[in-house]
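Right, I'll just put the structure down here and ask away after.
Note that one protein chain of the assembly has been removed; the remaining protein chains are unaltered in position.
Chain naming follows the written order as A and B, and within any one chain the residues start at number 1.
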Amino acid sequence: MRQRNQTVWRLAALATALVLTLGACDSTAGDATSTTGAVEVTTTTATQPADETTTTEETPVEEATVTYWHTMSEPEAAQLDAVIAAFEGANPGITVEPTRYAYDDFKAALTTSIAGGEGPDTARLDIIWVPEFAELGALLPLDGELASFDETASSVFPGPLATNLWDGSYYGLPQNTNTQVLLWNRDMFEAAGITEPPATLEEFATTACALSDSDAGTYGYGMGGTYFWAPAPIFYSSGGAVVDEGITTATGYVNGPESVAAFELLTGLYNDGCLSPSILGGGVGTAEGHATGAYATIIDGPWMVDIYRNDFPDFEVNFAPIPAEPDGTTSSVVGGENVVVFADTDQKDAALAWTEFLLSEESQRLLAEVGVVPTLSGLAGDPALPEYFEVFMAQLETAQARVPHPRWGDMDTAINEAFQRMLQGTQTPQEALDQAAEEINALLQ
Amino acid sequence: MTQTPADPVLHSGRDRQALTTSNRTESLGRPEPPGPPRGRRRAGVAWLFLLPGVALFAVFVLGPMIYSFRISLYDWNLVTPDRSEWLGFANYARALGDPTFQRAVVNTIAYTAVTVPAQMILGTALAVLLNKAIRGRAVYRVLYYLPVVTPWVIVALLFKFLFVGQGGFVNHILRNVLGVVDHDILWLADPLLIFAPIMALGIWKGLGWTAVIVLAGLQIIPAELEDAAKVDGAGPWQRFRFVTLPLLRPTLVFLFVVLVVGGLNAYVSNLLITDGGQPFGQTHFVLTLMYQETFTRLDFGYGAAISYLLTALVFMISVVQLRLLRRRVDL
Partner (left out) sequence: MSSRLRHRADKTATHLILAVGALVVILPFLFMASTSLKSRTQVLEYPPRLLPTAPNLDNYVEVIRAEQFGVYFVNSLIVAVAATGLTLLVSTLLAYGFARFEFRWKEPVFYGLLLGMMIPPVMLIIPQFLVARNLGLLNSLLGLIVVYVTMNLALQTFLLRGFFEDIPRELEEAAVIDGAAPGTILWRIIIPLSRPGLAVVAIFTFLYAWDEFPWAHVAIQETSKRTLPIAIALFHGQYSTQWGLVFAASIIALLPVVVVFVFFQRYFIRGVSTSGIKG
């Protein structure tokens, strides 16, 4: 009997020790209540804070914490602290709590948290996700909630703004934007006797072939893959469109003459050995290839400046607008991120105030310092901004958004696979795009 | 103390001996200790041991499993679940009829069929070698364990990098060092060849894991048995086959079941190397397809259905394995 008691006591002691350790560790690591728990302390409808017992009836101080999730890079996140400081200074009583996520896993974390009722108040989302989340009913329609919406909307570039439109309402505001332009390797060009980057699509094709030597492994043009983002600039610059303006059908649009012409251009370059075969996977990346002389031109975004500065500091990067139609109309594709407010937030006013601030000139300028292209059209050509912004912001005036639709991901896949089929030769561009049109129409039902 | 077990076939030879001993003891007429009948007290004590584990399991696994199953029967609305549309088993039917899903099942089974035997054979051989009393044994053990310890995400991207077509490391070796091929193989662009890095990665990572478990299993085998066999003139292979292997059997059965479960559930390596089933969605594993459906396309009901179909497959295969291999083996 004594032995059993001893053992039981020992086991119990072990278990207790473990539990106590856990408890102690947990309390030193901080309060177990989540941040949203702190948020629930006050509601925005009350004008008196729940825990303050002031006798004087002065301006009531509203204690609110707004959570903001984002996927900014580390330098951008560091600058974000300055933006938050500025906001908090101007709005005493509101604290902004940012959480940084890695891009690849962000969507999973976001959706799980929303499903669990523990989502953030605001977040910076990839523009492609906004219609998706809006359709689910997760987002607040900002045009209905934000008093200053119309004013803000007219001050940003139209392309980025359009990415927030779904079902007649705007579910976010463009926080930062980017687009793709042409990067050309000056050394490779001059070695072939060309001093200027191609201005028209025709010139682009001939230049690409002039600079290609597939035996040596050099190509006039390199693309990162067949996902729509890659051919999109040439596609839009050629006058192509995926669907009609009302987003009702793709027939006659994605397989229309201009769209087909764009893809015929690219497929032709591939077949003639002017476009690197790495487009179908497993080759030198576009960034390294461009800097090391494998690809004379690539089409990419403003983040290349940072990448080259760190990985290839000796390489001089040159930007040029996307080659245009013969009549001079150029275009490109819009990328970037939108700031959204979630429908189940209980800090609505504070969240809206924070959103508004992110669209202010002050915030946009601060973030521009770390290479984030602003969405305020008024800042185009501003001398305080980094020099290389100029070509991007000019391009943004004509750049187009991809289809703002919850099923965009599948549409992207349809075009992606069509492009692969063209390159592999199993279908002509027209045939491949006809099939894509059918697939996209099915998604628009 | 030992009761007559419900199924005597289940116990190993050593326990058979023990049984006879206990029978002998019982027949000596030892008085039963006072208290409630042995059967009920036994069960009560048993549940005391079982309770913490079972409780945790019920709360964090069983409950969620049922919830997941429920999700799979709806077109699940993430934000307002009440608005979810009832689909019955439509999600399941959809999956079974989907060529992408079917291809994913084939891919997953092929992957398991290749990597599991490779890990078991190589892992056991490795464990035998690591068990020998040679100098520096601990160092070798650590070295072979390193792949196990490195996170999947890191090594998947690393292997992807090594298998890059133009100018990749593997191509460099094959082409320039070994001279086996004369042009760069585009591993990552081909829907079949892309499985080479994925399988290599699976085997590479599982080798040390398997070896550790077999190593632990080898410790139970008394050295005297092997020495006796050696004295009897048995060669190393014979000793392995007739002494080591039979006594390793429970460990190997355990490994076989667990490795198959792991193989069928593989997904991180595939997700990162194929970028989500590229090209044309032909290179999916069942779980990468599920991940894509759930977290990229936000079709939670469908994703849940896919994972339940996988679970059913895994369960069926495991039951078959255990049934076939369980005779005279403890589990």
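Operating definition for what follows: a contact is a pair of C-beta atoms (placed from the backbone, for glycine too) under 8 Å apart; a residue touches a chain by one contact, two chains touch by 3 or more.
This one's a predicted model, so the numbers in the text were calculated from it and none came from an experiment.
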item: Per the touch definition above, residue among B:Asn265, B:Gln282 or B:Thr296 touching the missing chain; value: B:Asn265
item: Which of B:Phe101, B:Tyr144 or B:Trp187 contacts the chain that the document leaves out; value: B:Tyr144
item: Interface with the undisplayed chain - residues on chain B; value: 1-3, 5-6, 11-12, 14-15, 17-18, 21-22, 25, 42-43, 45-47, 49-50, 52-54, 56-57, 59-65, 67-68, 71, 126, 129-132, 134, 136, 138, 140-151, 153-155, 158-159, 162, 167, 169, 172, 204, 207-209, 212-213, 215-224, 236, 250-251, 254, 258, 261, 265, 267, 287, 290-291, 294, 300, 303-304, 307-308, 310-311, 314-315, 318, 330-331
item: Interface with the unshown chain - residue positions in chain A; value: 3-4, 6-8, 10-11, 14-15, 18, 21-23, 25-26, 29-30, 32-36, 67, 71, 73-74, 99-105, 108-109, 112-113, 115-118, 120, 284, 287-288, 292, 301, 303, 307, 310-313
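Here is the rule we go by: only the chains that are shown with their structure count from here on.
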item: Whole-Å gap between the CA centroids of chain A and chain B; value: 38
item: Touching residues (chain side chain B, partner chain A) in the complex; value: 77-80, 163-168, 186-189, 278-280, 295-298, 300
item: Partner chain B, residues of chain A touching it in the complex; value: 107-108, 111, 114-115, 132, 136-138, 217, 278, 280-284, 343-344, 409-410, 417, 420
